[in-house]
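Encoded as structure tokens, here's the structure I'll be asking about.
What you see is the complex with one protein chain gone and the rest in place.
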Amino acid sequence: MQAIKELDSQLSVFESLESEVRGYIRSFPTTFVKAKGSMMWDVNEKTYIDFFAGAGALNYGHNNSKMKEKLINYIAEDGITHSLDMGTQAKATFLTCFNEVILKPRNLEYKVMFPGPTGTNTVESALKLARKVTGRELVISFTNGFHGMTLGSLAITGNSFKRHGAGVSLNHSVAMPFDKYLGEDVDTVDYLERFLEDNGSGVALPAAIILETVQGEGGLNVANADWLKRVEEICRRWDILLIVDDVQAGCGRTGTFFSFEQAGINPDIVCLSKSISGYGTPMALTLIKPEYDIWAAGEHNGTFRGHNLAFITATEALTYWENDDFTKEIIDKGLLVDEFLHELVKKYPELEGEVRGKGLFRGIACGVEGLADKICAQAFERGLIMETSGPKSEVFKIMPALTIDCETLKQGFAIIEESVKNSLTN
Amino acid sequence: MQAIKELDSQLSVFESLESEVRGYIRSFPTTFVKAKGSMMWDVNEKTYIDFFAGAGALNYGHNNSKMKEKLINYIAEDGITHSLDMGTQAKATFLTCFNEVILKPRNLEYKVMFPGPTGTNTVESALKLARKVTGRELVISFTNGFHGMTLGSLAITGNSFKRHGAGVSLNHSVAMPFDKYLGEDVDTVDYLERFLEDNGSGVALPAAIILETVQGEGGLNVANADWLKRVEEICRRWDILLIVDDVQAGCGRTGTFFSFEQAGINPDIVCLSKSISGYGTPMALTLIKPEYDIWAAGEHNGTFRGHNLAFITATEALTYWENDDFTKEIIDKGLLVDEFLHELVKKYPELEGEVRGKGLFRGIACGVEGLADKICAQAFERGLIMETSGPKSEVFKIMPALTIDCETLKQGFAIIEESVKNSLTN
Amino acid sequence: MQAIKELDSQLSVFESLESEVRGYIRSFPTTFVKAKGSMMWDVNEKTYIDFFAGAGALNYGHNNSKMKEKLINYIAEDGITHSLDMGTQAKATFLTCFNEVILKPRNLEYKVMFPGPTGTNTVESALKLARKVTGRELVISFTNGFHGMTLGSLAITGNSFKRHGAGVSLNHSVAMPFDKYLGEDVDTVDYLERFLEDNGSGVALPAAIILETVQGEGGLNVANADWLKRVEEICRRWDILLIVDDVQAGCGRTGTFFSFEQAGINPDIVCLSKSISGYGTPMALTLIKPEYDIWAAGEHNGTFRGHNLAFITATEALTYWENDDFTKEIIDKGLLVDEFLHELVKKYPELEGEVRGKGLFRGIACGVEGLADKICAQAFERGLIMETSGPKSEVFKIMPALTIDCETLKQGFAIIEESVKNSLTN
Partner (left out) sequence: MQAIKELDSQLSVFESLESEVRGYIRSFPTTFVKAKGSMMWDVNEKTYIDFFAGAGALNYGHNNSKMKEKLINYIAEDGITHSLDMGTQAKATFLTCFNEVILKPRNLEYKVMFPGPTGTNTVESALKLARKVTGRELVISFTNGFHGMTLGSLAITGNSFKRHGAGVSLNHSVAMPFDKYLGEDVDTVDYLERFLEDNGSGVALPAAIILETVQGEGGLNVANADWLKRVEEICRRWDILLIVDDVQAGCGRTGTFFSFEQAGINPDIVCLSKSISGYGTPMALTLIKPEYDIWAAGEHNGTFRGHNLAFITATEALTYWENDDFTKEIIDKGLLVDEFLHELVKKYPELEGEVRGKGLFRGIACGVEGLADKICAQAFERGLIMETSGPKSEVFKIMPALTIDCETLKQGFAIIEESVKNSLTN
């Protein structure tokens, strides 16, 4: 083990054995060994504050103590680990609690589908179902949307680098302009409707419109509540299914459990993954309005639909949502972040910064090319994990665990400010 | 909890809250609570022998004790759970051990890619890479192949029910006849090559040929070693990448770690998932010959690539492969199964049975429509979990944990014989 | 023959023997026997003024006398009729004259391709070549564009009824908003460029942008010269080929030989058909900038590329373009039409009419549903052939032969006014 550790600390294991496709290890070139809450430690015992939270998969922090206890007990007692989509007690309990704690209080009625345990799996299942329900093929997505790496999801993802990776043409989708894509003054829903109502537009009536209410990978673009409502209206008027991909923005990231609650819309299908298991373990759900749950048995399947270890922690995670306290906490911390970012933009005009985001899903879009990456690299050296997004990696994002304490948050702010300062002067 | 348990035992939780897409729960209508090795227990404390092994995801049995210990310790110590594709010690250790225990002794040199942690994710990554390496779009697959439910994988999957579920046309693929598809006398590789060598065949030079050496879902069709070698030769002659989808047949199911070892072929890309984590937790690998590892950083990504709990058990699972003992054990038990099945076919000619398979991946194709399903249903009642496969669900499969003891195996045999007898007389 | 004539006059031959796909015969329910210039006669010796001109295929009138003489002589002398794409004197002469009379004086340098002799054939050849030149797949077309009925052309055609007829998905194309599609105030080129410059837009860099400068079938939508120039600039900036589909708007319909001359743009590929033969016989050309003429010999072929009867009349038709007189004549007559239409709109506000078009390619978009069809039906009864276009058939079009005399034009106006009056009061 000594030998391995040394190699490891030199990162040479990954360089020699792992594929060139590896990505984040290039931004954060170290080997991590341990994590708790918002802190991570590497093999050299250096401590890091985590402002990335597993790209939204660790909303309750690393190795959340309450969930950990439940998880260890379940394993110790030889509870079912893997069950395909057979019935298990862990699954029944999760289903019951999810219905009681999340759906009922929000007046939402959804059947729960367990697709393969990743974001792209839930999106692919949603697309299939929408096509089955409507008998149509086209799906409308939005500019800078991100929905996954398998072929169906990639076809509705905007990023040209990722799309190009498909190696084949990506079809049955049309990208429409997201809210504010053409500037503050242009209502992009008008544009969308113009295409739908005109028989000569070249755009067919779609099976579904799919959207993220906040585009995380796309650069923290927040859709206005009115815009979301108008999209929903269009779906109703034209008998189109509305799919909200809440893989990243859901599970509390924007304040409420679902990101679309604040807008008061009622999607026909909802995609959840990332933090739904609570513990960073793979899990995904597809929520379906009962009238659209017309799947044939086994029409979409997968080996790891029944990942019961995830069900155990997912059930525990629901306790955070038994009342409104957690939402208030997230919103308050989000405002702290917002305030910090606005001050930063004001203090450092060289950033050419624009504050973006919502809840604990925030960041700054920098007008100077390459600057956001530089700031993140500086932050990493100073012990902060932070990532960029946007089509040109122009946005640095603050998306800590929702459970982060204010002190740690402020420590992070200090590192960011130092990193900004340093990036601008060097 | 009392309330839940009662509901649960009536399966009504699943009926009211889970999507109609649920499948196996319809074949095995109960709620499981606990499992160990080859045994499962349901909420009514009924015991089941497991001859399905999570469709190949539980090759080392349920909740394998050695892995369980490592897993609990790792969780207890707050080892990294979720890491995207950052470097972690758990991952470095897995990579190193996988190289030392699996690749080197087999003279295989592969770079290891961690795609999303499901079978369809590794297949989609393999297809993308083959297209990138060759600049071609077409992929040749085989009749009755099964590769996954996302759009790229579905395009190379044979099953018409699953394909229809796509809701859109499935392109960039051509299905060629698998070994013995046209009868014992027709060499289907000749057929394939005829299409390749003829400029007028309508079949372009493909990026890759993808195959399973034993088609599990397709009906336990075993490709002959010579056939596999000839396919490999064709790939070499025409500069086509050979992809082996070893998601179900790999990790020892056919006797050797990789299913293709016995044929002596050397695929360019190998897809692994299901039992690679050892514990039934989600994990997948794409193995790539170094010369083809031309991915750009981050060109294919996913949230759950870094599921470290799986790396911990996966590393432990490799200990089974440190010498040949386990292979011998699997082969021996496989022969026991084979013997039993042949006797069964002989004893019950009404089965119109044909014994199929290899290693601990065996079964009987029944000539009478609906019979295999009936036998499995009977077996379930008698406390045995067993499933069918094949385009008409005509094959019942024996695929127990590779670690099953002979006594349990024989108990299972007894249940099967009784179920057969009963199915034929009722 | 007497028998046939009678049947015919009852239109029953067509009803019993011709496919239900027949269209114009439903709008113009009679059997025509003879035509000259702008006049047609039916089997009942009723006379019609032709304001439709073969949908733009009869710009020089029916059976143009000068061409007719050349044609009869050529046939009488047994000149080559059909030659595939072998060399013939008729073709050599056409090529030479086309170069001298059309290309050189306009400072245009194009290689001439003879695709199959229909509009959709030239469009398909243009798409193939643009894809070959650039190595890209996507083609950007515009809302309400019309490019043909074969699968490649249909994919870039806007009309949903026609698209639906494909029976398969139409891919590798994106429809962008044509000039003024979003109202007078929105510059749709800005919109197009936003998609091109943004790496996250979901729209890849296209092989080509294809457009009609005046969309005939789409409803007589005229692209502004500035808009065309800006589209051309975008093509140059992003290294995209500009294709002008001049099948309907070309050959003088808008005043100049090519419809794009007035805007001063220089397309990379030009599609011509309809009136290029001059006599209403099938012919089509694809004009290609020499640097892009990278076809392999025979890469695109067709049986009727060498329709020499058409070459003979096409050469004669070029005499109309030896100086500017014909252009002036067309523009003058176009202004007469324009004046008439504006007066009509003013006099009959119930039309809710909007005058559209350019050259002798004009019409009125009626705000009242079904009205344009009604007016055309009335006109036919009164002896005028006129058609509608637009996504809702809301535009009635005046597109007579370019050679029409003013008196006939005015007779037609009188019939139109009467038809309008009658349509509004009944």
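A, B and C label the chains in the order they appear, each numbered from 1.
Just so we're on the same page, contacts are C-beta pairs under 8 Å (C-beta built on N, C-alpha and C of every residue); 3 or more make two chains touch, one makes a residue touch a chain.
Here the structure is a predicted model, which is why all the values come from computation and not from measurement.
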Worksheet item: Quick one: which of C:V101, C:A155 or C:V395 touches the chain that's been left out?
Response: C:A155
Worksheet entry | Candidate in contact with the missing chain, chosen from C:T93, C:N199 or C:Q262 | C:T93
Practice prompt. Among C:Y191, C:F304, C:Y320 or C:F396, choose the residue that contacts the chain missing from this document, as touch is defined above.
Written response: C:F304
Discussion item. What does the interface between chain C and the hidden chain look like in terms of residue numbers?
Written reply: 1, 4-5, 7-8, 11, 13-14, 17-26, 28-36, 40, 43, 54-58, 62-63, 68, 71-72, 75-89, 91-93, 95-96, 98-99, 111-114, 116-121, 124-125, 127-128, 130-132, 137, 148-153, 155, 161-162, 165-168, 171-172, 207, 247, 273-274, 279-282, 286, 288, 293-304, 307, 309
Practice prompt. With the missing chain put back, which residues of chain B would touch it? List them for me.
Written response: 137, 141, 143-145, 156-161, 163-164, 169, 171-175, 177, 181-182, 186, 190-191, 194-195, 198-204, 218-219, 390-392
Response to the item:
On chain A, the omitted chain is touched by residues 168-169
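Just so we're on the same page, only the chains that are shown with their structure count from here on.
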Worksheet entry | Arrangement of touching chains [line / ring / star / complete / other] | complete
Fill in: Interface numbering overlap (same over half, different under half) for chain A and chain C
same
Fill in: Most central chain, judged by mean C-alpha position against the global CA mean
A
Fill in: Inter-chain centre distance, chain A versus chain B - centres from mean C-alpha coordinates, in Å
30
Discussion item. Rounded to a whole Å, what is the gap between the Cα centroids of chain B and chain C?
Written reply: 58
Discussion item. So the centre of each chain is just the mean of its C-alpha atoms; given that, what is the distance between chain A and chain C in Å?
Written reply: 50
Practice prompt. Enumerate the residues of chain B that touch no fewer than two other chains.
Written response: 168
